[in-house]
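Report on the structure given below.
Part of the complex only, each chain left as placed.
Naming follows writing order (A and B), and every chain is counted from residue 1.
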């Protein structure tokens, strides 16, 4: 008999800006357990953050910061040649700003997940994870750093240990994986999985067996505590709902990272 | 025999941005007791905030937030027709961002003083003070709100009481006052006092006697716990040094607001 399993569903939310609306936050927030809230650099603004924090509270979803590069025009998706010190300053600033909106609702932030190019650059350069971990430790030792699950799990765990913070590993159910456990490039055909059944099945397999089928068919071991899901369009929300149902039907509890790590 | 008097000296600092340098922070911070640190909207950026917080810590100066309008081009000095809710969101965001840099240095913020047009609009519209006070109370009840000393002291004190936060009143030694206790408009001749002796003398009189000579020669009562001084150019730093010496020579102790309010 299997032991009781838990997994976290996280999604990027609060990405509207001023008069510009982006994402179906009202629909996706009730479906997830952790919300990655944009902090005003690549997306989001103070009023959007305030409202999004309110939505997270209303639905009992754990709020986290989703800091990015100061590049609203590029939505934080363009690599920028910034130093680790600048990244640390940008992360501190954005996490602090979001902490204010959490505090005003009587909440504390659960986690921090870097956005877009900042996340991708960190995946290639662990010195960035190290810098971010140091900032979180100095801001609030309870903050969990969300990183990409892959082959370097031990190295990232050591970064967490050095700074006394928890590291959560993230899995993408809608992305193909290389045999070495890294994400297949979006430029490759088949890198993004659009079939809801298939994506939900991959997530279920990961949660239950700790395995994912790489694009060449090999089975690789991968451990992850949180699954990234999307809410930027109706199809994405439908997929997220499907994932939630599949997990629940298999007896897997969806819960915020902070409750089981 | 007079009792032992204390007063706070505050100055706007951390106003550089990227490659742009503004203000002689290294020189003025050692002379003051409270630092109003720009928070990235009208001036300042994450790296400047980080360095300025370090300077405040080094010199034992109490750090505070100096939030402004999102108008870097106008340095936050241009009135903007924003709602009180937007102001609350902007203040929460900026104070939170600066709290992060304080936390990383093991400090807490002492106070919040709105900047430029935001300050001036609040002086004309107490609903803005009310909104800011509400934000501070929800962020950290220890935060002191710095407002302009004037005839409406009781009204502003009541705002503080309603939200359970302390209100500090600020005096400008280098500005002429109207007989009703309001600041003379900068557009009037003589509105700004450039003579160091005269300015220092006015500050001394305010601290010792609680009085200021209005521009028409009448003596008016005015109570203030903090004096605004400047460090944006060498002349300003010289004046600040003169003020500091005059106060010390008269047995008045210069100390951060939070230590005596």
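The rule we apply is simple: contacts are C-beta pairs under 8 Å (C-beta built on N, C-alpha and C of every residue); 3 or more make two chains touch, one makes a residue touch a chain.
Bear in mind the structure is a predicted one, so any value in this text is a computation, not a measurement.
Whole-complex copy count, one sequence throughout, 2 copies displayed: 4.
Everything below uses one rule, namely that only the chains that are shown with their structure count from here on.
Per-chain CA centroids place chain A at a distance of 40 Å from chain B. Interface residues of chain A facing chain B in the complex, by the touch rule stated above, are 40, 45-47, 49-50, 85-86, 89-90, 92-101, 103-104, 135, 138-140.
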